[in-house]
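For this view, one protein chain was removed and the others were kept in their places.
Think of it as A, B and C in the order they're written, each chain with its own count starting at 1.
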Amino acid sequence: MSLAPILRKIFFVDLLKGLSVTFQYQDPKEIYTEQYPLERPAIAGRYRGLPRLNVNPDTRETLCIACDLCALACPEHLIVVKSERNAATKRKEVIAWAIDVSRCMFCGLCEDACPTDCLELSQDYEFATYSRDFILSRERLEKGSEPTVYKK
Amino acid sequence: MPEETKGNPTAPQPPAEKPAAPAAAAAPAKPAAPAKPAGPVPQPWNAPLPNSLQSRFGSAIKEASTYIGQNYLVVEREVVRDVLHILRDEHQFDYCVDLTAVHYPKKDLQFEIVWILYSFARNERMRVKTQIKDGEPAPSVVALWPAANWMERECYDMFGIVFTGHPDLRRILLPDGWNGFPLRKDYGILQQDQAWVQANLGIESGQ
Amino acid sequence: MTQPASTSPNTGDRTFLDSTEMVLNMGPQHPSTHGVLRVILKLDGEKVLGTECVIGYLHRGVEKIAENRTYAMFTPYVDRMDYVASVSNGLGYCLAIEKLLNTEAPLRAQYIRVIMTELNRLASHMVWLGTHALDIGAMTPLFYTFRDREEILKIFEKYCGARLTTHAFRIGGCIYEAYEGMEQEILKYCDFLEPKIDEYEQLLTTNRIWLERTKGVGVINGEDCIALGVTGPVLRASGVKWDLRKAQPYSSYEKFDFEIPTGPNGDTYDRYMVRIAEMRQSVRIIRQAVAGLPEGPIMAKIPKVLKPPVGEVYVSIEAPKGELGYFVVSDGTTQPYRVRVRPPSFVNLQALDKMVRGQLVADVVAVIGTLDIVLGEVDR
Partner (left out) sequence: MLQSFLQYLDSNVTLTPGAAGNYLWATVYVVVVIVGVSLAVLSMNWIERKALAHMQVRLGPMRVGPHGLLQPFADAIKLLVKEDIMPDGADKLVFWLAPVVIVITAWTTFLVVPFGPAHAITDMNIGVLFMLGVSSLSVLGIVMAGWASNSSYPLMGSLRSSAQMISYEVAMGLAVISAILMTGLNDTGIYFHHAVASAFPGVGTLSMIGIVQAQAEQGTWFVFKFFPFGLMAFVIFAIAMVAETNRAPFDLPEAESELVAGFHTEYSGFRWSLFMLAEYSGMLAVSSIAVTLWLGGWLRPFATWHGPRITIPHYWQGGALDFASSLLPAVVLFLLALVCFVGVVRMPKIPVFRIQMLGLAAFGGLLGFIGLVLLAPPVRDRIQDIFWFTFKLAVFMYLYIWYRATFPRYRFDQLMKVGWKVLLPVALGVLIVTAIVGVLR
């Protein structure tokens, strides 16, 4: 009974067990790496990426009702909403909407707070830029995400 | 601030009206309902443990209550170390879960120090609180629970409360030369940053 | 504070070579201090005579931030303390505020919370195993565990939209309903994971080098653990069968059948075995929770603007690293008056000195790994 462990030790059974694991993993099928710009990960539908302001697809009018709830919900106070009462329709209309994404932590609280379907955190995760203008305006956010296209 | 609402420092022996919840485990499993504006109020904690302490220390035990199934004692500063000692040795509260403080700048006794204790044998959790003035020292419990060492250091670091008897009371999270005690209510969240920015970068504010 | 001998200015030609003792400044930039921990070691040759931890390099003032945010706004911040187990942090905070509001999440939300938290426990233990093995010199388990953790992160991403700092739960329940096919995916993952855990064990458990490096290293007994406030797997490996999920169940943990693994000796090997066993138990809990996932609402009826009544509560949960507690004081306004976090890593790290005194430099690394600290949580 006590011989077996000694024999196992002499014949390096414990080490060989480990060696066999690493050896078997050399099969190229096991490779888990994604070659990022060429292979892209599948982004989940609920992914919280760069914010986007949705527009009515038919009329291209913004869905934002300038309620300011997103600005109130933001823990970092990154969102600024400027609104103006339209004299004709007597409705509040958004005139400027900006977010400082450099400090955004993508918690999704603004998205939760939005009473319409306007503000949404999109699937865009590639927003590294060469400039520091991280304060995104309404125009940029309404255009939505622009997936980076690598040429050549 | 339950003490403010109660505001009865003498704390007479509360009559046993309602059997207290045995432990924190007995959380009220009520159906979800919107919290009433008044909210639950602390009930007197009537159990052998506080009763024995109260009979022993008398009015030094200012309060023994239960709030949402969680028990706590409010104790005078002078006896708190003895109370903690007795809790550890006679009532098996062998695990000092946490030690922290709360700052109430408007009160006379500005700081409320909270020891959260747990007993493995009784599977019970309780809090011991004491209130001290600004600048008053608090007794250190490192000799009772070595776990309190860093917690007291952190408490000193954040509130400036001095624990007498602590072996090595230094700042722990902040650098040694830090100005002020950040978790005091009169310490603005931006002031350190602004002072630094004004001195080093020559701009008004870093925000 | 002890200064590294080589940096003290006025010692002239006296260097550390002149004495038998030497001061080694390990960190804050060191491969195996798991972040920015700085440990000042006093050495005699390679033997450790004493340690001093210098922490705070990652201090962000989370508790101060909490006083300046509303209850709901503070939820994403707790994810950033123990960023390896952000779901657990979120769960603890949400439970604390729910307690303060004297309400409870619906049953379905509780089950979803259990599933997510246990998945997160698996992920956290995987990060621990990989980095711990890497500290001891075995490079490969890191890649296997990170590969398997990736699947968990994908489930997180599908469930709540983020991988690491998840912000998965909200006060009063969950805001995200289980996505389509989540149950099957999680069950499939459980089936996938169990052989993988065997594989990690095949690489390490019987390996003679691993045994030598971990057995009898960093021994701490149960009494010392309790005195030092050490909780979690470290406490259990010292033979104290205590798990908050059993001792004071929260979030329906009392409905699940699982065991608390313990170890006899309280050394690094036992802690390794306890965590491996805990991974298996987590899989077991996940299976039960997915099988018994009830229908119903996922959000309790709580007001839009949270104004808990005046009072204070302490609620703690069993995070992967130990007891994670939140002490919340409410003054009846929308912002917490005081939030105190009882971080398991911070308290556990205190035991480092006791565990490494008299051992070798290499053991310091092993013990830091086995304590499973996350500096984001130590420093907050």
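The criterion applied here is as follows: a residue touches a chain if its C-beta (ideal position, glycine included) is under 8 Å from a C-beta of that chain, and two chains touch if they have at least 3 such contacts.
This one's a predicted model, so the numbers in the text were calculated from it and none came from an experiment.
Novice: With touch defined as in the header, list the contact partners of the absent chain among those displayed.
Specialist: A, C
Novice: Which of C:Glu118, C:Asp135 or C:Glu151 touches the chain that is not shown?
Specialist: If we include the chain that is not displayed, C:Asp135 is the one touching it.
Novice: Of the listed residues C:Leu24, C:Ile260 or C:Met299, which contacts the missing chain in the full complex?
Specialist: Counting the whole complex, the residue in contact with the absent chain is C:Leu24.
Novice: Looking at C:Asn207, C:Ser330, C:Asn348 or C:Thr370, which residue reaches the missing chain?
Specialist: C:Asn207
Novice: Pick out the residues on subunit A that sit against the missing chain.
Specialist: 15, 18-19, 21-23, 25-26, 28, 30-33, 35, 38, 150, 152
Novice: On subunit C, what residues meet the omitted chain?
Specialist: 4, 6, 16, 22-25, 30-32, 46, 133-140, 142-144, 147, 203-204, 207, 209-210, 212-213, 360-365
Keep this in mind: only the chains that are shown with their structure count from here on.
Novice: So which one's got more C-beta contacts, B-C or A-C?
Specialist: So, comparing the two chain pairs, more contacts are at B-C.
Novice: Please compute the C-alpha centroid of subunit A, do the same for subunit B, then give the distance between them in whole Å.
Specialist: Once rounded, the distance between the two centres reads 40 Å.
Novice: Take the average of all CA coordinates in subunit A, do the same for subunit C, and state the distance between these two points in whole angstrom.
Specialist: Roughly 25 Å, centre to centre.
Novice: At which residue positions does subunit A touch at least two other chains?
Specialist: Residues of subunit A touching two or more partner chains: there are none.
Novice: Enumerate the residues of subunit B that touch no fewer than two other chains.
Specialist: Correct list: empty.
Novice: Provide the residue numbers of subunit C that touch subunit B in the complex, in ascending order.
Specialist: 1, 55-56, 59, 61, 63-65, 67-68, 99-106, 172, 226-230, 240, 242, 247-250, 300-303, 308-314, 316, 323, 325, 327, 329, 331, 337-338, 340, 342, 346-347, 349-350, 379-380
Novice: If we count contacts the way the header does, which residues on subunit B are in touch with subunit C in the complex?
Specialist: Per the touch definition, subunit B meets subunit C at residues 1-2, 4-5, 23-25, 27-30, 32-40, 42, 67-68, 70, 94-98, 100, 102-103, 114, 116, 120, 123, 125, 127, 145-151, 154, 158, 170-176, 182-183, 185, 187, 189.
Novice: Can you list the residues on subunit A that touch subunit C in the complex?
Specialist: Result: residues 9, 13-15, 17-18, 20-22, 25, 32, 43-48, 73-75, 105-109, 112, 121 of subunit A touch subunit C.
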